[in-house]
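Let me give you the structure first, and then I'll get to my questions.
A protein chain is absent from this complex, but the other protein chains hold their places.
To keep things simple, chains are lettered A, B, C, D, E, F and G as they appear, and every chain counts its residues starting from 1.
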Amino acid sequence: MKKSIVSIVMGSDSDLPVMKDCVKTLNEFSVPYEIQIMSAHRSPNETSVFAKQALKKGIKVIIAGAGGAAHLAGVIAAHFPLPVIGIPIKSSTLSGVDSLYSIVQMPPGIPVATVAINGAKNAALLAIQILAVDDTKLQKNLIEYKKCLSNTVIKKSNKLKEIGVEKYLELMEK
Amino acid sequence: MKKSIVSIVMGSDSDLPVMKDCVKTLNEFSVPYEIQIMSAHRSPNETSVFAKQALKKGIKVIIAGAGGAAHLAGVIAAHFPLPVIGIPIKSSTLSGVDSLYSIVQMPPGIPVATVAINGAKNAALLAIQILAVDDTKLQKNLIEYKKCLSNTVIKKSNKLKEIGVEKYLELMEK
Amino acid sequence: MKKSIVSIVMGSDSDLPVMKDCVKTLNEFSVPYEIQIMSAHRSPNETSVFAKQALKKGIKVIIAGAGGAAHLAGVIAAHFPLPVIGIPIKSSTLSGVDSLYSIVQMPPGIPVATVAINGAKNAALLAIQILAVDDTKLQKNLIEYKKCLSNTVIKKSNKLKEIGVEKYLELMEK
Amino acid sequence: MKKSIVSIVMGSDSDLPVMKDCVKTLNEFSVPYEIQIMSAHRSPNETSVFAKQALKKGIKVIIAGAGGAAHLAGVIAAHFPLPVIGIPIKSSTLSGVDSLYSIVQMPPGIPVATVAINGAKNAALLAIQILAVDDTKLQKNLIEYKKCLSNTVIKKSNKLKEIGVEKYLELMEK
Amino acid sequence: MKKSIVSIVMGSDSDLPVMKDCVKTLNEFSVPYEIQIMSAHRSPNETSVFAKQALKKGIKVIIAGAGGAAHLAGVIAAHFPLPVIGIPIKSSTLSGVDSLYSIVQMPPGIPVATVAINGAKNAALLAIQILAVDDTKLQKNLIEYKKCLSNTVIKKSNKLKEIGVEKYLELMEK
Amino acid sequence: MKKSIVSIVMGSDSDLPVMKDCVKTLNEFSVPYEIQIMSAHRSPNETSVFAKQALKKGIKVIIAGAGGAAHLAGVIAAHFPLPVIGIPIKSSTLSGVDSLYSIVQMPPGIPVATVAINGAKNAALLAIQILAVDDTKLQKNLIEYKKCLSNTVIKKSNKLKEIGVEKYLELMEK
Amino acid sequence: MKKSIVSIVMGSDSDLPVMKDCVKTLNEFSVPYEIQIMSAHRSPNETSVFAKQALKKGIKVIIAGAGGAAHLAGVIAAHFPLPVIGIPIKSSTLSGVDSLYSIVQMPPGIPVATVAINGAKNAALLAIQILAVDDTKLQKNLIEYKKCLSNTVIKKSNKLKEIGVEKYLELMEK
Partner (left out) sequence: MKKSIVSIVMGSDSDLPVMKDCVKTLNEFSVPYEIQIMSAHRSPNETSVFAKQALKKGIKVIIAGAGGAAHLAGVIAAHFPLPVIGIPIKSSTLSGVDSLYSIVQMPPGIPVATVAINGAKNAALLAIQILAVDDTKLQKNLIEYKKCLSNTVIKKSNKLKEIGVEKYLELMEK
């Protein structure tokens, strides 16, 4: 097994149903990763140790998901000199607006690359894009991936034209 | 000079024009304090060292002001076992809603006692109320303070009745 | 039974499913409390009598939960000179943003220590932190509590590494 | 001088530049009023005494303006059985959204008739409409007032047609 | 049957499950009312005819409930010289914030007395308070109603003290 | 079959349950349309080719529905010189506020005619109104449509008066 | 002078500094228009008479600008069967969010084509696009207009490349 170059962390195991999409996408692109639960608030020492040692361990990108007062990504970015991607997790009371603002509104000096609320798939894709900057094979795969996205849309559109709105809706419900 | 029992911290010196009201109020109640600038993002090591050592140094309450992705209060509360009071500083783009959500929406286990946006005076009063729980002299001073607040309102109201709206507005403009 | 030193109040019995977490946490720390329903709007006399007499009865911290135009915490803080902790209850129409703003945006002079929307557990922990300021036994318990929080996160993270994402998700669903 | 039947209250004298429009409008309709400063938080006893005695003093409608955690109207409505009109004052940090939610989102049982943020003129007009329910002279004056509003709009529109956009804008700037 | 003095209108029959609380409360206070569906947008002529004739028909207060771009209350207030009470109905997409802003933010000259989102009961109580301004019997009933509200809260609080949190929660679930 | 003059596009087939209301309404007015799925992000080439060729193909109005960072309408409007109507689709995390702002806040030079969140029916009606500008038959049908809307409201109101609130609610539940 | 085919209306003359951009743009495309001030609330009769007669007078598109509880566009759309374009005017307290929601969230049956807050220029362009549906000369002008927009951007970009960021900023300040 290859050494992990992406590290996925989340503030609570309740974030896992969202964060699992990172795993799926990194697997599709054969990018080796590790995955952990750590909390900026409940396990702060483990979190800062992780953030300080990640570079030496060979981690190139960190993906951090958290909800509410979502400090995890920012706290890791305080130590880690390479890209940190933040995923605002949808919260039960404020729908993730709190998570989004806590992650994206970082002060000058310490960026966090923020994706959409619950945007775990895109966080993984962004990590892959970052790794692809100096990896022409990953670049090819990303270009191929874009074609697939496009083809899927086109196929759906053609099917809709072919079978009409009502039948398409019937198929969707199944 | 007495040993500090309240520690005031802020994420940036640009928060000082707001945070100075903490100082003023703590002085009024003769509560010894220290004041520092530290950033959860730009000086994370100093911040966690501070948070871990504060109890031993004799600090009983920490007041933390920060704006934007305001992680300072939460990051300190992760280490410090006594009360942490958070002041959301008004931000230039989102008026402090980002600061407020970043501070108040803490996860179960790690509370931050949040006051109003730019509510530095109230943060100090809350710290004093906390110290007053086992300090009858401070309790008396707080009861006296409440009477002053009330008297000030009553005096203004009486003046308004006496001189009328127009003259009162004229005096306010001066 | 010991005399209550924390008083938990709520604006309506519909808040009880949230507020019960205060009770659970105070019990864990063996902090004696009382619990009541009172409304700043529907039982204003009882509320102000309560707020005025609480200090003499030996109450050191009041926790007040309310939703919508959540005036309960502020109205009690107007009379009570020691810390008042406000819990914004999630409302059916505005998800608790109304409750949050009504509680946290107090004017200078009368602070309310606000926790997260539906943050009843943290309100209790904050009350315990306040009581711990001059109680070294409670301080030890809080430090112990922080270790438990940390250990729980670490155990979950280890389990996730051990059994993998898919099996962990299966266990969560059970 | 006639006995006051409308009582105008505000949480702080800083609300007076907005609240003065109530006075102006009540004067135009010759409705006798009193005006006071009182705070639900800083002068709670005076506020509840006022609210309990207002009916006996002959007050028929109370207009209450406050900003931030604007509890004044709700606290008065808890005691006063006749209409309470709430004016959310624009706040420096949240533009009055906090004031609006604190005033309008009252629980079932205790209504507050809420007008627009800084809507002091409309608060006075609403008070007059309430008094006009059983006062045919006031009804006539309100019908007349509506005609004036309409005529003013029509005149401005005619002037705009007559002199054109550019000249109209020039006149506005003067 | 007595002549209606309150008129309840709503923009759509889908608002009826909320608006029925107006009916219930007006019945409790024996205030005669009429109830209709009319839309500022879909039946504008009927709406303006209604608003123009309401005063002559003896209507003293109009309660208007609507959701989304909720223009009904404002459009009626444009014609009717006595109090119009607006109920912002919770909308499927914006939770009633759209309805609230559309109703409460009326321009100077034409007030709408706005209650909470879905606050149909309070709209009726406000109408009764308005009618009570010159009706001492209604005043007595409102004072009695306030006592009932208070007693209900006190009884619930006593029951909670008596049976404890767990049993109370069990009873609530039944 | 007539040549399409309205083109309905949507960013994803998950938008179809909302967008189908466009189809239904255009059918009612016998306006020929085409319907397609295309994404500003996943099939950008197809989208810009479509937008550039639509005018030559005889399309007179384009209706575009999308959610989240909803760029579809704006991207099409960048190329198409005739009216583009944007439908903000309700999103799972931000309820469509994100979609609304992404569609309506277009910069000077490139308008998008925005309707309500999930307002697919109104988007179709707006397209028909646009086509009716130079089509007196469509104008007649729209005037007739308005009468139907009005009659439906009146009938419902009459039924409510006839059978009363309780029976009406019973019928609604069935 | 040609007969007006676009009618520009606004709720108050204070909207004119924004609405003047409509006039400028319609002039550039030589589209004949009329301009008036009318209020859904203060001059409701004039407004409904206008809306009912506009079609017969030859008006093909109505542009309505209003702020706050911005009912003007919706009230006109209730009567006028052809396109109504709504401009949400930025309000002093809620920055135009209230105006936007009041205009865009129209119920099914009565669309208003909404543009950006203060988007007067785009409202005019949308009106021209609507008129261009059956007017090939206007179509040509719109296509030409798009080219100009594009050229302006390209020229600015070229200048920026040529003179560099600092000199460009200096020129902007002049």
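As a working rule, a contact is a pair of C-beta atoms (placed from the backbone, for glycine too) under 8 Å apart; a residue touches a chain by one contact, two chains touch by 3 or more.
This one's a predicted model, so the numbers in the text were calculated from it and none came from an experiment.
Within the full complex, the residue among B:38, B:59 or B:131 touching the omitted chain is B:38.
From the options F:9, F:40 or F:82, the residue with contact to the chain not on display is F:40. Here the missing chain is touched by one residue of B:25, B:48, B:95 or B:114, and it is B:95. Interface residues of chain B facing the missing partner chain: 12-13, 16-17, 20, 23, 34-39, 42-46, 68-69, 92-95.
Summarising the interface, chain G meets the missing chain with residues 90, 95-97, 116-118, 146, 149-150, 152-154, 156-157, 160-161, 165, 168-169, 172.
Taking the whole complex into account, chain F touches the unshown chain at residues 11-12, 39-42, 44, 48, 68-69, 71, 74-75, 77-79, 91, 93-94, 97-98, 101-107, 109-110, 112.
Throughout what follows, only the chains that are shown with their structure count from here on.
In terms of their C-alpha centroids, the spacing between chain C and chain G amounts to 51 Å.
The set of chain E residues touching two or more other chains comprises 12, 39, 42, 44, 68-69, 93-95, 97, 104-107, 109-110, 112, 116-117, 146, 149. Shown here, the protein chains touch in an arrangement that is not a line, ring, star or fully connected set.
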